[in-house]
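Heads up, one of the protein chains got dropped from this complex, but the rest are sitting where they should.
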Amino acid sequence: MGDSGVAVRLEKISKRLGWTWALREIGLEVERGSSVVLIGPNGAGKTTLLRLVATLLKPTAGTGEVLGSSLQGDADTIRRRTGLLSARGHLYGDLNALENLRFAAWMSGVSVDEASVRAALAKVGLDHVSEQRAREYSSGMQKRLAFATLLMRRLDLVLLDEPYASLDADGIRMVDEFVDEWRAEGGTVLLATHRRGLAVRKADRVAVLQAGRLHRYCRPDELEPADLDPQPVLPAG
Amino acid sequence: MKSSLALRTWAILWKDLLIELRTKQSFSAMVFFAALVLFLFGFAIGPDSATLARLGGGLLWIAIAFTGMLSLGRTFQSEEVAGGLDGLRMYPGEIRAIYLGKLLTNFSMLVVLEIVLVPVAVVLLQLEPWGRFPLFVGITLLGTFGFSVIGTFYASLTQHLRARELMLPLLLFPALVPVFLGAVNGTTLALAGDPLDRIGGWIRLLISFDIIFFVVCIWIFPLVLEE
Partner (left out) sequence: MTINDLPRPNPGRAKLLGAATLLLFAAGSAAGLFLVPADALQGEVQRLLYVHVPAAWLAMLSFFVVFVMSVLYLIQRDPKWDLLAVSAAEIGIVFTALALVLGSLWGKPTWGVWWTWDPRLTTTAIMLMIYVGYLVVRSFADDPEKRARWSAIIGIVGFVDVPIVYLSVLWWRTLHQPPSSPRSMAGEFVYVLLLNVAAFTLLYIFLMVRRYRLAIAERHVEELRLTRDDGRIT
């Protein structure tokens, strides 16, 4: 196991949150080394899908495999090789960059020496502000620091939830570079965003979610204009 | 695997204590609140020093319980500010490290609070803990640990509830009756010098409670965080 060409395989996955079905019968395959972008309006189920792949949510129905391990049974193996970057990055504002990284390394079982932490920090260009508290960072810097927590670990799959949120042009370029670099090293990327125009540039495949269902799963050039803007047009003013 | 549990527990304790250290305001406010409660007891009961000293053990523990409730309510605050528990849950390895780490954080915070509060109580309530001081300290630590064991557990359970500020004490105080009885009576006996040598029963009660609920809570904890 683990050597099959599929990083994520979901079969008829449904997830009920409270009284609503957040996901309905999702079937999806993500090839190893590829990048798949989930698009869809807010509330379409993008975050739920990422959290489900990350084993943070248990599916209500259906089966799934991530990196060759079953979603139901082998959450720990999946977590060992999967990183999730949520919109807020899970950084502690009152800790500085070094401390945030050290904590992430301890928690993920990576052996830490000062040098490797500093190396990860240098890789994202934050070594000059390593003693500054994370809450004083700009959102771009916070995103860099969050990426650094992933870079320290040997991961096969990264899940990025709204990575472009509140970033300027530089920040967006930085996210793109991260995705490119990750894939150059053979990693798989699953990225969710409602900023469709930005997203499809980095995608091998695009999955369009609407109201919890997989509306379309295709190459970016096969998307129809309606897929890119599935929201109803609101009257101006 | 065991070392990973210990390491991750330590990491959470280190992280949370560091954050508390950097945001001292909330802890200082807690200490002042506890001292204020002691003052209110003085006003409610009157200045008669013999009465205050006789009730000292109970008053001290009511102050600890009320202030501890505020402290427990903040158990997951650092995670909420960072974007929720997903960050911790996403790390591989034993999920119980979250419970253990938060438990030790709450316990340490309460112990620090008590280090400040006990001298204040000694002065205000005119207590005389020095006669059986190791016993006094031991009872206080056992009681505080029992309080943290159940408190951290119920704080995890209520963190996503509406009206959790209300729900935490509502669940916690009835469950804590044995700890409260053990700690208050043990402390009172220790303060009185335990002339009849009756303190052993309370110590055994506290130890049993601590062990039973430590085992039950740590065993059930993964179900609390499930989603």
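A few remarks follow.
Going by the order they are written in, the chains are A and B; count residues from 1 in each one.
Basically, a residue touches a chain if its C-beta (ideal position, glycine included) is under 8 Å from a C-beta of that chain, and two chains touch if they have at least 3 such contacts.
None of these values were measured; they are calculated from a predicted model.
Screening A:R9, A:R24, A:R80 or A:R153 against the full complex identifies A:R24 as the residue touching the chain left out. Residue B:I220 is the one among B:A6, B:A29, B:V123 or B:I220 that touches the chain missing from this view. Touch with the hidden chain on the side of chain A covers residues 16-21, 24, 211-212.
Contacts to the hidden chain, counted on chain B, fall at residues 150, 153, 157-158, 160-163, 167, 170-171, 173-175, 177-178, 181-182, 185, 198, 201-202, 205, 208-209, 212-213, 216-217, 220, 223-224, 226.
The working rule: only the chains that are shown with their structure count from here on.
In the complex of the two chains, the chain B residues touching chain A come out as 4, 7-8, 10-12, 14-15, 18-19, 22-23, 78, 81-84, 86-93, 226-227. The touching residues of chain A, counted against chain B in their complex, run 51, 54, 56-58, 76-77, 79-80, 83-84, 86-95, 99, 103, 106-109, 133.
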